[in-house]
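Missing here: one protein chain of the complex. Every other protein chain is in place.
Chain IDs A and B follow the sequence of writing; residue 1 opens each chain.
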Amino acid sequence: MQAAWLILTLDAELIEITLRSLQVTVTAVVISAAIGLPLGAWLAVNRFAFRRHVIAVLNALMGLPPVVVGLIVYVMLSRSGPFGVFGLLFTPTAMIIAQIIIVTPLIASIAHQVIRDLWSEYHDLLISLNTTKTQRIKTLLWDGRRALLTACLAGFGRGIGEVGAIMIVGGNIDNVTRVLTTAIALETGKGNFALALGLGFVLIGLAIAVNVLIHNLSRTERSSQW
Amino acid sequence: MVTPILPLRIEGAHVRRKSLRLIGPVDLEIAGTGLTIVMGPNGSGKTSLLRLMHGLERADEGRLEWAVPEVEARAAQGYVFQRPTMMRRSVIDSIAYPLLLRGVSRRDAATQAQNWAERVGLGDAVARPARVLSGGERQKLALARALIRAPQILFLDEPCANLDGAATREIEALLRDVVAGGTRVIMATHDIGQARRLANEVVFLLNGHLHETGPADAFFAGPATPEAAGFLGGQIVD
Partner (left out) sequence: MRNLAIFLFSLLPAVAMADTLRMAVTTSFHNSGLSDILLPAVEEDTGITVQLLVVGTGQALRLGRAGDVDAVLVHARAAEEAFVGTGHATHRREIMYNDFVLIGPAEDPADIAGAESAADALRRIATSGAVFVSRGDESGTHQKELELWFAAGLAPDGFGPAYRSVGAGMGATLNTASGMNAYLLADRASWLNFGNKGDLALLYAGDPALFNQYAYLPVNPARHPHVPADLTERLENWLAGPRAKTLIDGYMLNGEPLFTHNARN
């Protein structure tokens, strides 16, 4: 079978596409986490007007259809759009931007739930120790790291398997913006179901590998008691 | 030198939850040195009183005043909760945590934390996750965590409730050292023997108000109110 052949021989193009998938999604998740984790924590420890509304909007954004995100980013980055001068459309950067918009609400929303629970547990102690707001957020993020890592992995899962947005803003250009999911769409379009399926298995394998890797890395901190 | 945060004056303070009165009226002055024991039946408001003094509860009525502005005062207080919060960190990191908040270097904080862990009897447990500790060990951890910042005033909410006899004696010895070092201690306890051994002053609470206050010697020799006498005698009072 062609697909198995490609995988077994570590086909150069397949490796490049896989690495690009990783590059785009890992970059997007890292940036999303840098935004979403503190945002979620901030929402959990602060009381302000419309807080509930902000959280409701965040939860709703979690379900943003990627195609719509893709379209919006497309319109923004197009040469005739407001950010056209940067020439970012059909580049990996555009794909990363789209994925950040898709992944950040998910990470922020899960982070908010995790941190809210931890905050109710830590509240008296942290108040008693006279912590500043920043110290509270840092402490909660650090102590909630395991659950937050899972939030990031959920974000990675949503990003790596996403096709609607990156197809639109990346354009699926060979050697430039083709990633696993857009390659699958392309091969399906050609009726090459076997190859498309093979790529699908690579994608699933990749997602599992990343999850196992991250979980093992975090387990080096021992026991589930933390 | 650090500016003293005492005396603490509380005048006509009430703490309410909706229409329910938790404690009040409270009129109290904490000054000088020594150890004050807060006593009273379950639900009489001991925890609420400590939380009020520490600023975790707001006085809905009346006032509470330290010798310095409240933020400064808070920084010089330590508090051991009745059910201490265990952070998702190792024992040593949990004890060092308050110092890290102050910007003390990791190494110095770890050294001091190790020292305090040994003083409260947790020397062998420093590497364990705090959350696997037993009830008694948790209280020891909380005590070390509260003392590591060398507070001017230390609030203890039944710190020996889960401790065995030997551990209780060790902690009492430690508390005597702390008091001798000039730290003012306010401690809620149900252990009348312990109260007799440690107290310089007693606050007896009943149904949320200060029923009787005074020097420990006089209180234990002959309480002024029949309720306090009954409580010391092991009767049910309310």
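One rule holds for everything that comes next: a residue touches a chain if its C-beta (ideal position, glycine included) is under 8 Å from a C-beta of that chain, and two chains touch if they have at least 3 such contacts.
Owing to the predicted nature of the structure, the values given are computational and were not obtained by experimental measurement.
Though it is not drawn, the left-out chain touches A in the full complex. Shown as candidates are A:Arg20, A:Arg136 or A:Arg158; the residue that touches the absent chain is A:Arg20. Residues of subunit A in touch with the missing chain: 16, 19-20, 22-23, 26-27, 30, 78-81, 84, 87, 89-91, 171-176, 186, 188-194.
One rule holds for everything that comes next: only the chains that are shown with their structure count from here on.
Taking each chain's centre as the mean of its C-alpha atoms, subunit A lies 46 Å from subunit B. By the touch criterion given at the top, residues 121-122, 124-125, 127-131, 135, 139, 143-144, 146, 222-223, 225-226 of subunit A touch subunit B in their complex.
Touching subunit A in their complex are the following residues of subunit B: 54-56, 71, 74-75, 77, 79, 81, 84-85, 87-89, 97-98, 101, 129, 131-132.
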